[in-house]
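Heads up, one of the protein chains got dropped from this complex, but the rest are sitting where they should.
Order as written gives the chain letters A, B and C; numbering starts at 1 within each chain.
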Amino acid sequence: MATGIPLQIGMIGLGRMGADPARRLMRDGHRCVVNDLDRDAVRALEQEGATPALSLQECVDKLEPPRNVWLMLPAGAVQPMLDQLVTLLDADDTVIDGGNSYYRDDIVPARQLARHGIHFVDCGTSGGVWGLERGYCLMIGGDDKAVQRLDPVFRTIAPGTGTAEPTPSRTRTEDAGLRARTVDAETAPLRDPDAYQYEIDVAEVAEVWRRGSVVSSWLVDLVADAFARSPALDDFAGRVSDSGEGRWTVHAAIDESVPAPVISAALGQRYESRDLGTFTAKALSAMRSEFGGHAEKKE
Amino acid sequence: MATGIPLQIGMIGLGRMGADPARRLMRDGHRCVVNDLDRDAVRALEQEGATPALSLQECVDKLEPPRNVWLMLPAGAVQPMLDQLVTLLDADDTVIDGGNSYYRDDIVPARQLARHGIHFVDCGTSGGVWGLERGYCLMIGGDDKAVQRLDPVFRTIAPGTGTAEPTPSRTRTEDAGLRARTVDAETAPLRDPDAYQYEIDVAEVAEVWRRGSVVSSWLVDLVADAFARSPALDDFAGRVSDSGEGRWTVHAAIDESVPAPVISAALGQRYESRDLGTFTAKALSAMRSEFGGHAEKKE
Amino acid sequence: MATGIPLQIGMIGLGRMGADPARRLMRDGHRCVVNDLDRDAVRALEQEGATPALSLQECVDKLEPPRNVWLMLPAGAVQPMLDQLVTLLDADDTVIDGGNSYYRDDIVPARQLARHGIHFVDCGTSGGVWGLERGYCLMIGGDDKAVQRLDPVFRTIAPGTGTAEPTPSRTRTEDAGLRARTVDAETAPLRDPDAYQYEIDVAEVAEVWRRGSVVSSWLVDLVADAFARSPALDDFAGRVSDSGEGRWTVHAAIDESVPAPVISAALGQRYESRDLGTFTAKALSAMRSEFGGHAEKKE
Partner (left out) sequence: MATGIPLQIGMIGLGRMGADPARRLMRDGHRCVVNDLDRDAVRALEQEGATPALSLQECVDKLEPPRNVWLMLPAGAVQPMLDQLVTLLDADDTVIDGGNSYYRDDIVPARQLARHGIHFVDCGTSGGVWGLERGYCLMIGGDDKAVQRLDPVFRTIAPGTGTAEPTPSRTRTEDAGLRARTVDAETAPLRDPDAYQYEIDVAEVAEVWRRGSVVSSWLVDLVADAFARSPALDDFAGRVSDSGEGRWTVHAAIDESVPAPVISAALGQRYESRDLGTFTAKALSAMRSEFGGHAEKKE
């Protein structure tokens, strides 16, 4: 019995990251058409109830429109696959990129598919080899229509609501795992503005990370709660105290000749947050003024 | 009397970084046609012997072919200027970008100009407000023909050979400041390979930095000597000792709550160079293996 | 009903970190004699069932020998308190320092008390304001006799065994939270060897941190499992791969001018773990050889 309406999904790429989500979908009542270059991988999933597709054409043919094609491929294989799919799919079909690809590399394909009326959803998937049981943490971006249509699929793949207690100060009711960022077709022509066009809702991100992600932890729970109470953290000035443990750890690491650059950097940031690095910064500004006539910006 | 054959240069951009190189060129017998949006800046240089040009067209008209046009503009103004120049210049003319622009942003213009037969030279210029007297450190990239033709100009702008004693172990005789990297027209279509197509000759770079750059120092002199003796530093395994001062400095910084992230990082690297961070790295590999089934690469 | 035999504890210091452990002890059937400079704090705990003591002498008098005195004081107040207690306590009594003090500062007091036959237990206590309900993560060091005698107290204050599932690969049966490091009376006369005399059992530390500590997380669970399987992590060489997310994050932080020194350092360590920093290290060794005649150590 599916969490919502059962859907049909084409799953392309049945490696470590693709086979288990397919299994999780089928367990929850969805139907999967599966494809991989490795025929044994296809047969294994067939044994578990999936519809096999030995070619891309066959996979597309076996899906009922509007089709949902989920890619779980190495980053380098995504663009060649899209170049093929764009010739096989129809308008209103959807491609989901669930692999570990650079989000910037999804902006161009989104436009390429949009020109053919095909939806594109970028769905970062975290959860590792434990996701089959624990569920996966999904970071979903795409246009609203496609994301809403896929809602039952995302609900199945994401962890159950019981996996983490609700954040105490949280009042929103939508499931953060299903929130979509709209890919805006209207973007500045420059590469950089393009890559930074999104307003990240950090409170929602923290909430998503609580469930199924590899970084889920009690501290993330607490940060999610703080964000839920005040997204801009207005109660704080950002002057972080340090109560000794960090200092002692770095002292010990130095004495024992153990590199501890991450903790050292974290400790330095606490000092910096309390404006204890200002004299050093003044010396740098002075140096820049001397060699280059660089005036210090006043704001 | 010029260091070599006197040349004629069009200098566009007469701000802090453009006016002084023009002066240095004129002092050494070269002729400058100068242009800037600020007419007062043009008039000031005219007083000192430059030929004024109040428009880009006028600047190009006053230069004898093959023309040399040197840009000293803010990074954001370079591409719009090139778009204009490409319509005004002729084949075999040369554009030199002497401003502080990202080298990647010079790769595309180089091709744009090449399609019109116009040479492009990327000439990183360091030396700050002291360059008029000290000379400038030049990092020159471009096709051989253009670079060789401009040799007398580069010799004038760079510091005199007397400004730093020869590196003891150095046997090459060419002046490092004038070495050119060839911009290869034959490049892979991808952005990354494109950006990393060059083989950097670090010994030559160290030698260039000794003369006129803001980082010139005794330690750079010593490193240049080491590279001159063995460019691959074959005598060393890269196990860097530390004799105490770094540790004591970081201990003191911690105790006095002064952020010292750069020295801390440098100290950590020394430990790391002696393989003292291996256990930490094993723990990371183990963690990745646990959550993602990531096998550790063996090489 | 106490987790084990009910004991009597003198709790000195009833601030944020002292009152709640006293409450947790009383809830589990232990008896507390409580003391604080703030009489209201003493009265509040008296209302909840504690025996009040308005002076140190009264506190000691109301405890039955052998006494257990638990200090929950600011780091700076510990040594003056010990100087008083050493005149009031008898041989075989025990002092527990549960506050947030530098472990090095516990080595000298341990010897001071030992000269009077008084046991000293250093008990790092993590858990913050949530410890009353969640239980506290305890890192316990001291001589075996005292630690074993206090076992029922530690069991009460630590989280219940149900708070984290057992580490899958763990075969030891003792509760890691109760493991004691013996303070060795036989130490080198130098300050440094003294501070680094202990062999840390990292597998046990990871296990302790899983329960009640503020850093408890799924990743700590996984690391604890890896250590339980192989304490020296023999299956790994320490060559940590990176699959892109770290790089992309640092690229984005740079582009948006956000300081991200901790993630940057972590990324650099992955490169370093794969020996990608060797050339840099060679350059440092070469420089040191040039200026100081420092020969590079071969191992």
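For this structure, a couple of remarks:
Keep in mind that, in the parts below, a residue touches a chain if its C-beta (ideal position, glycine included) is under 8 Å from a C-beta of that chain, and two chains touch if they have at least 3 such contacts.
Worth saying up front: this structure is predicted, and the values here are computed from it rather than measured.
Taking the complete complex into account, C:G292 is the one of C:P65, C:P80 or C:G292 that touches the chain left out. Among the residues A:I5, A:L37, A:V108 or A:A283, only A:A283 touches the chain that is left out of the figure.
Only one residue from C:D93, C:D122, C:D143 or C:E272 touches the chain missing from this view: C:E272. What chain A contributes to its contact with the hidden chain is residues 218-219, 222-223, 225-227, 233, 235-241, 243, 261, 265, 269-270, 272-274, 277-291, 294, 296-299. In the full complex, chain C contacts the hidden chain through residues 16, 128-130, 214, 247, 250-251, 254-255, 257-261, 264-265, 267-269, 271-272, 274, 276-277, 280, 291-293.
Residues of chain B in contact with the chain left out of this view: 75, 100-104, 192, 195-196, 214-220, 243-245, 248, 252, 255-256, 259, 261-262, 264-266, 268-269.
The rule is short, and it goes like this: only the chains that are shown with their structure count from here on.
Compared with chain B, the chain whose C-alpha mean position is the greatest distance off is C. When the CA atoms of chain B are superposed on chain C, the rotation angle comes to 180 degrees, reported as a multiple of 5. Centre-to-centre spacing of chain B and chain C amounts to 52 Å, using the average Cα coordinate of each chain.
Among the residues of chain B, those touching two or more other chains are numbered 261, 265, 269, 272, 274, 277, 280, 291.
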